[in-house]
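Partial view: only certain chains, each at its native spot in the assembly.
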């Protein structure tokens, strides 16, 4: 298969297109408006099953043929959806066992979307038939660029408690554990008389009187992730067989806990995701983090923004539109961090249905003079100047350890502190890098760390087989590792590592932790580090130094004077432990100190709230600069380099001004 | 049939009477106490099914015969209930399919009340048998004044998800849409692959994974309203056949969203309702609004307060008793606004059961010297002086558009702003009229507006077929119309009207709205109108003037300087648009300005917190004056008129004093 940047040599621009909601006359108007707006790619058919297969085995592709042809004639490529995201009413009625079942044992109702059980064999059979038909029919259509498989897997239904799912769970457990004795050992079923004699004894934990077995809870999350991935693979296999050269993908979501996207990414030809920042929250730093994560899923390969909105969504309580210029600004933030496409949900605002108040590229009025369409058109025209960005990577020397399984485990109940948010811990460390324009990747704890100088591992509660070794090697070889509190506690089955906490990190950190002192909201302690003092909250570790030295101490409560932050030399490297949740300033200070030691710097110097990201490839070295401020920003560039401003076409050296709420894309002209 | 005021020539006074909770000796005590208190009407048998039909087909009317006779002997008329509000245990046990089913698919349990499914054919069959028996037995009883059908329809169960209900829903949809293609078009089922092939494919939306189809949601609400009304009609038909001259009614409730009482009112011979202001909330303005609404349901025909409480209820968290005098005061507020009766739940406080701590006319102690009984007795004696009020109407030149279907639609999810309360919007406009003693009616958007000079239409989100025309004609003919934000957006199936917002009101208002900017709690913008400034919240429209002029502008945010309030000349009239939720002072200022233009004035001038309402009929022109203040109030009367104070028997002219927490009922003596 060709590289994505060969298939999509321009920044992809367009959106979800649902022509079945409109008549043929509108299709032609749409195609003309698309052309005018610079649209080069649309996703068609995501929710078309009911009009493609109108009754079981009664297929109707005539309308889609027409749509594909019209689009092609207007120079618009198609991500063709497999239309399996929402099966039609006739399927649910004829085969009610295809419905997913909720945790009260009640089947989901037809009438919205995604009501299928991922483990229903009948649903899977129907999926195979539909996808085969689609692939056979359109395999040679010139508009076909990529396959959009299903849609936002697990968005509403990431857990299913049907009989089919239970049987699939038994099979999954058999594969994982081979013998019931192994399972009993791993789940610790001698606690509370939970021992199983047979795999088939196992039921769902959906209505237990009190805290259920944590090992089983965790495996259920793994199983549901795997069920949905298996479902994706069912479609992928068919598509690969019939259209081996057409890339396949599905679209990921924001801070989406149920799916371990690291396990999915190898099966996608390109990572795509849907980004919906709430304009009320200001600069979308959390979405910048996700862009960096999405880029990291395939080790730096550019991703696509598969959905965003022009103005406002309709599924929050209060759905504020983006202000003039914000849609453009945030689009460039995505591009800066590795996106090669800007796609919207959706092309034309629906007249009916649950999302009729969700913004679109063409509003209800259809008005070409509307703010919405004008902004769409401006961006579409601009992006045509940026072909050299496609395929470019974002070089990074720092990384943050991120692990979905740890996320699942650390937020299960029955912990010392039951209000812990893994993401909040990750974000605190990410923030330091983001605000300083230091490129940062995300890596799994067992992933390749060899290209990084500084790695942060916030709240790495679960350390699985092999990960101890991986982290040790990184430090031994000279890396700097920062670990925060409640790390290194359990194995992959959520069983305590025997011996002192944090057993798998004990040698590398040179400490052990005797006790945990969780704090409630509003409670705090204080760190004393040299002459500086910092507030800390949430948690204190009672730490014993082994080979480490204390870098900060607690000043309050019965453990005052005990170490709170420690540093340890290990091999050629260094490991820092932060045994509490310090205020942001402390994290900033400690990480910037470590970056200074390693010579890690930003690509250019800029005032606060200006993003500068380097994207580089054989086609050139770029700086993408995004000014979130309401006033202009002066950027000092590397004095030895010259750039061309790709949107203005002007030459730039030494320093440059970015207007308020504006962007610059600079390509280096005289490197070597 | 005779007019209600012929059947009840005096202000009706009494309450629910549940003799089955007491023995025969108490019945005689009750009748004597009723006489002493001026009681002339009681509602008997509302929850008596289990003692009237003790097992299937085993009827026992002997006790009721006795009760009817005793009451008649003591001069007390009877609203005889049909006893169908709570079917007996034997019915649920023998026919479990008569139970309503909740949205999780779980049948309701017997053991409280109203557990029946309105669509159960077996329940309906049992109802018919009981009602026929009752009507046959008491059709000629001299105590029988009216039929009280069922009780507070839908109070606890306004939704049912039983199989019977599903089949009834299919039939209802077939009647409404004839073909499944029409339904698909109206519901917009091409969104999210929701297309149906057959009416029988349709299931309930009770457990959808996410936002369900809005058209279907809305029709389900219509269907449940119609199911309950159909059930009422089943009883009405029997009663009409057997007792053609006895009025029938059921009792309505406060701010009751599930039932479209406009659709019910034509089927009631008199509107009655149950009013339970919370004494902790001060002056019961929201209940005054309901009185006005109840009067409007049958176009001005007097209604009856069928339930209120002497002192305190027991179903709130904190059930505070009315202070001395408040029960009397609020009773007169109801009478002022068109009530011809003051009835209580209930006569004698229960010893057992879920409402034993609910107040009554006779408290647990049975003490005639109790504050409760003394207040009951005083009011009963007073009302005997007010026969001339019965049948009198409340003349109004202003109206507020009110529409249950709009209420349902605007508060469904998936909107730009999902905390909107239709009632709060209505109340803001009502408040201006209420505080100035301007009589105001409520009218449906398609209702007859010809008698009004000023009409307010707050948040008329849904504009259905014909309503556009009706509103246009009103303005064309010289009326003044005030429309507020988020109006004119959808048709009766909750589909966006094509073209610019607000399409059906665009010409009349002379504007179009390009964007909605919802605001969360705490956020605000500001209106600049001439030299005045007003705070506004919740919502801003981005408005384009077409033929209208701007009357106020937004001063903040990216749309500052754009029009916020507009006025437009249309035909002989005028249409005002308020594109935000202004503070009350702005609504007061704009409405009083418009009333000044139209010469709409209060019946007399009074200090704040004094209600003055005119009630007039062939029997005389009355002013009912209710002073909610803790000090006396001086009222200036029309200098050309003389009145008699009906309670004091004195003559009154020019001005009059109402004591603190007191009332006056004046009848004009020298009109012409």
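The chains carry the letters A and B, assigned in the order they are written, with residues numbered from 1 in each.
Here is the rule we go by: contacts are C-beta pairs under 8 Å (C-beta built on N, C-alpha and C of every residue); 3 or more make two chains touch, one makes a residue touch a chain.
All values reported here derive from a predicted model rather than from experimental measurement.
Asker: Can you report how many copies the full complex contains, not just the 2 shown in place?
Answerer: Total copies of the sequence across the whole complex: 3.
The rule is short, and it goes like this: only the chains that are shown with their structure count from here on.
Asker: How big is the gap, in whole Å, between where the Cα atoms of chain A centre and where those of chain B centre?
Answerer: 51
Asker: Across the complex, what residues on chain B touch chain A?
Answerer: Per the stated touch rule, the residues are 104-105, 187-197, 200-216, 414-419, 493-496, 498-501, 512, 514-520, 558.
Asker: Can you tell me which positions in chain A touch chain B when the two form their complex?
Answerer: By the definition above, chain A touches chain B via 18, 20-21, 47-51, 54-55, 83, 85-90, 92-93, 100, 102, 104, 106-115, 155-157, 280, 311-312, 314-321, 323-324, 349-357, 363-365, 367, 370-372.
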